[in-house]
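Step one of this worksheet: look at the structure below.
Every protein chain except one is present and positioned as in the full complex.
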Amino acid sequence: MDGMHDLGGAEGFGPIDRSHEDEPFHEAWEGRMFAMAAAMARPADWTIDWFRYARECARPIDYMTLGYFDQWAKAYETLWVDCGLLTIGELEAGKSLRPAQPLAPPLRAEDIRGKAHHPPNPLRPDAAKPAFATGAAVRCKTSGHSGHTRLPSYARGKPGVIQAYYGPQLLPDAAAAGQERAEPLYSVLFKARHLWPEATASEDEVCLDLWESYLEPV
Amino acid sequence: MDGMHDLGGAEGFGPIDRSHEDEPFHEAWEGRMFAMAAAMARPADWTIDWFRYARECARPIDYMTLGYFDQWAKAYETLWVDCGLLTIGELEAGKSLRPAQPLAPPLRAEDIRGKAHHPPNPLRPDAAKPAFATGAAVRCKTSGHSGHTRLPSYARGKPGVIQAYYGPQLLPDAAAAGQERAEPLYSVLFKARHLWPEATASEDEVCLDLWESYLEPV
Amino acid sequence: MASFDGKRLSGIQRQLHSHLPSDPALRVKSLESLLVDKGYLDSGAVDAWVEIYSEQVGPKNGAAVVARAWCDPAFKARLLADGTAAVAEFDFVGRHNAKIVAVENKPEVHNLVVCTLCSCYPLALLGVPPTWYKANEYRARAVREPRAVLAEFCVVLPPGVKVRVWDSTSEARYFVLPQRPDGTEDLDEAALAALVTRNAMIGTALVQAPGEEKEA
Partner (left out) sequence: MASFDGKRLSGIQRQLHSHLPSDPALRVKSLESLLVDKGYLDSGAVDAWVEIYSEQVGPKNGAAVVARAWCDPAFKARLLADGTAAVAEFDFVGRHNAKIVAVENKPEVHNLVVCTLCSCYPLALLGVPPTWYKANEYRARAVREPRAVLAEFCVVLPPGVKVRVWDSTSEARYFVLPQRPDGTEDLDEAALAALVTRNAMIGTALVQAPGEEKEA
């Protein structure tokens, strides 16, 4: 999706505001939202990529102006309304107005304290064999598409080199569309001078994790 | 410049608000700003492209949230502070606090009423010969640059066909950098299906006016 | 002397943000006072511009050009061959553009005008652009999903009609020469001009014959 979220390399942004450097949450509701996202029951077809896509589908003005956890709240409200877990009327009322959907029971405090939690694992070690060898020269596809994707616009059409093979992982483009499809995932190294027109004399580098269908041989 | 202004094809935008369809100005200050921009004296090195660049250099959040003439006001304030016509202190005070710069006298009402006004002419008919013939296949350059340019990101790297030659015109990229350089200007026709990944079956077209250095032969 | 330095401009924009009031009415008033005080601006000239763009310059200029093109084949030929020269045959006041290009709607092609990078618009022919033309929504969507945009303006094209979008990236200014509606054979140039709306010359409306349902 060619949306506001695709910020890498966007120009015109000013100094980085570090005035809230150290608190994990500046206001209590931010911590509640962060924790709710981890603790709530979820429909079986929920994926992290579908959540990311919901954030990307925010009103562009919201994406540019709202605080981070405010955007999470909007994304989750949107996802739960979309699949019928909640209605907008219920969100307005702050209470249930119709029967709940049957979901697996939510986490309890005792499931959380003192334990490690592992989100759904996107690695699929045996799903595919890599087409590119380490050291291979590649070029990113020129176009994205209207759905969710993890090929940032600044890398499209740009040449890079495979520097590591990470094994097959679920393809976000598919996961955000309700499909489970794994593809070889690579760490790809780009010279800054191939990405940024003003970086002609730079030796700096940018590394991206890219799925096989994002890449073409050169 | 890869900025917020480069909106063509950006996804996630909703319905078009037509609630103020017919008034040229909704509030009096909008008309004043529109008219000031036309009537004020300008330094000799002012160009329309330098003004456009100033708008593009707005804070990204302002570009996304402020009203149109509010953005004009900020751009003109910025330009006049940049070249020393005004100071920020004078803008705060709303009055002159130091001697004015010598400029040509501003327009008077009698210069305006009942007359046609012609802004500086960007056409330079004899400045260059065109490298591309009508009907030629071309491809836009893949990269822009950090200055002002009129090659939108959605057309970069995309193939099109020269459909008309408009003669040489001042190159905005140069004009916004204080240089006067004319280049052949073309009307270039693109198939929507070459621009937008979802438009595979479309017969629609998009036409852009593009300068010769934006284009490569294919 | 201008700096011609974008990073410097961005820095000034941020300084202005922290020093000046956010209310644009206040800021524009202060700017006008200051420019007048400095001798860079004549307030009477501002009054005059506001007046002519509120009263004299507007879509009726473009409508007169369209109506003449419908009535006078020789003029239409001149308009399509050199829009700038043909429009100069009218005595329009206000700001003129260096190059005017008329794009003709035909049974097989519908034209739509946008400026994705800013807000370029044929001021002398159509006056001040409507807010929606300058809005991010129109600029983002018109080039990518022109048919969805047209549908919001209640323009549904017959099958087989191609949409051609003109993105105004240079100093050329585009306006649409709409199709003359059926049933207007008996109307004179002035009566025809009264049918031609601003949106029809941007491409977000078709021209309706008298008595036909109006655009929404």
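Chains here go by letter, A, B and C, matching the order in which they are written, and residues are numbered from 1 within each.
Keep this in mind: contacts are C-beta pairs under 8 Å (C-beta built on N, C-alpha and C of every residue); 3 or more make two chains touch, one makes a residue touch a chain.
Computed from a predicted structure; not experimentally measured.
Under the touch definition stated at the start, the shown chains contacted by the missing one in the entire complex are A, B. As for the chain not pictured, it touches chain A at residues 1, 5-11, 13-18, 20-22, 24-29, 31-36, 38-41, 43, 45-46, 48, 50, 52-59, 62, 64, 66-70, 73-74, 76-79, 81-86, 88, 90-96, 100, 103, 106-109, 111-119, 121-123, 146-148, 150-152, 154, 166, 169, 172, 176-178, 185, 187, 195-196, 203-211. Residues 11-12, 14, 60 of chain B touch the missing chain (whole complex, contact as defined above).
Here is the rule we use: only the chains that are shown with their structure count from here on.
Centroid distances built from C-alpha atoms place A farthest away from chain B. In this view the innermost chain, defined by its CA centroid being closest to the centroid of all protein CA atoms, is B.
Chain B and chain C have Cα centroids lying 15 Å from one another.
Here the spacing of chain A and chain C, counted between their Cα centres, is 40 Å. Counting partners per residue, chain A has 11-12, 14, 60 as the residues that reach two or more other chains. Residue positions 6, 10, 14, 136 of chain C each touch two or more of the other chains.
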